[in-house]
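A single protein chain has been omitted; all remaining protein chains appear in their positions.
== chain A ==
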Amino acid sequence: MNVLVILIPVSLILGGAGLAAFIWSLRTRQYDDPDGEAMRVLIED
């Protein structure tokens, strides 16, 4: 059961990191143009 001491913080940190990444993507307006973003991967630079 000692493994829980590591695993629980790890799961909490990963979940928190996911939430932080989501909030960041929301703040930088990455959901404003879903169709456009899907198309932009096809543009060669």
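Brief remarks on what is shown
Keep this in mind: a contact is a pair of C-beta atoms (placed from the backbone, for glycine too) under 8 Å apart; a residue touches a chain by one contact, two chains touch by 3 or more; residues count from 1.
Throughout what follows, contacts and distances are computed from a predicted model.
Per its UniProt entry, the chain excluded from the display bears the name "Type cbb3 cytochrome oxidase biogenesis protein CcoI", taken from "Phosphoribosylformylglycinamidine synthase subunit PurQ", "Type cbb3 cytochrome oxidase biogenesis protein CcoI", "ABC transporter ATP-binding protein" or "Peptidase". Within the entire complex, the positions of chain A that touch the omitted partner chain are 1, 4, 8, 11-12, 15-16, 18-19, 22-23, 26, 31-36, 39-43.
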